[in-house]
Structure formats: structure tokens, C-alpha cells
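Below is one structure, written out as C-alpha cells; the observations come after it.
The complex is shown incomplete by one protein chain, all other protein chains being positioned as in the whole.
The block that comes next holds chain A.
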């Protein structure tokens, strides 16, 4: 059976609809619970964890699209990549926003010193900046304008992933089990791309899209 043919335009649209509704409704429910004090003893901590881990989950999903498409020979799946990446960025923004608004409660000066002084925050913030650049250049128009440089820029996601993993394992006190599982998953997804990293100089010549 050819999966490419089975994955009609319509079914891709349904998957996209599913991604949209799940991400948005889940975020809405959790924010509502946090705002109305129904999210455990400390809604701020719970919200920070939820938004952070969701961003990481979505990034891992995004990174698994191309190995999966290759393995299943289902190229239409590639159309999901940008959407998943943008939602990873959205949740990263909600994570940063929650930290600034609810943890630091708009103490901007403290935000600056925390970004500089605390390595795990420096690393997390750097990852967010990378995701910001990728999101800002994610449109077709930007893709066209940047030409060969576009792929080069978007390869930075392979740095953002490890930075996020480092941010995560650095932020926990001693319970490193879950972060280690995430690092393992990320390592597998990066290993799938080992040929790409070896031929990195040719990356710019790869077909775009």
C-alpha cells in the first residue's frame, strides 16, 4: 500500500485540525485552571512545568516528522512539520510569559539578572531566541527571500533541541529520571540525521521544502 496516496490532502488537513484543537484547547483549560486556583498547591509551578514540557514534546514531535515520513515513505507528512514547530514555539512563548508574569511578577530587572546569572535560564532563553528566529522565518515568503540561507538557518533547530534538554535537566533538583528519558528521545531523533550532520557542508544544496 502506498501511504503517500492514502494520506490525501484532506486527511492532512484533518491531522492539522487535530493538532490545532488539541494544543489550543489543552492550553486554554490549563490556563483557566491555573487562573482560578484549581491547579494544585502552586499553580505557578504547575503552569511553568506544563508549558515547558509541552514545548519540548511538540519540538520532539516536529523533529520526528521527517524520519517518520522517510520510514513510512509518506512524504505528505512533511506538511505537518511547520505547524508542529510553530506550536513548539507558541508553548515556549507561554513558558517564558508565565515565568515573567507569574513567577517574577513583572520584575524586569530581576529577569535580566536571572538570564545572565543562572546558567539554566541562559540556556533556556537562548533556545527561545533560536525558536523565535525560526518562527519568524517560517513563512513561504521568507523561505523564498532567504534562498539557500534558509535551510542553513533552520538547521539551528538541532542546537535548540540540546539546549532545551540541558535547560530541563539543569532545572530539576535531583529527580533527573524524566529529563534523562527526554534526552534519550532527542538523541535518537538526532541520530536519525547522522548522515546530514556528516555532510553538513552540502546542506545548503539540499532541495528546499
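The criterion applied here is as follows: a contact is a pair of C-beta atoms (placed from the backbone, for glycine too) under 8 Å apart; a residue touches a chain by one contact, two chains touch by 3 or more; residues count from 1.
Keep in mind that, in the parts below, contacts and distances are computed from a predicted model.
UniProt records the chain missing from this view under the protein name "Protein-methionine-sulfoxide reductase catalytic subunit MsrP", selected from "Peptide ABC transporter permease", "Protein-methionine-sulfoxide reductase catalytic subunit MsrP", "ATP synthase subunit a" or "biotin carboxylase".
In the full complex, chain A touches the omitted chain through residues 31, 34-45, 47, 101-105, 107, 110, 113-114, 117-118, 120, 170-171, 173-177.
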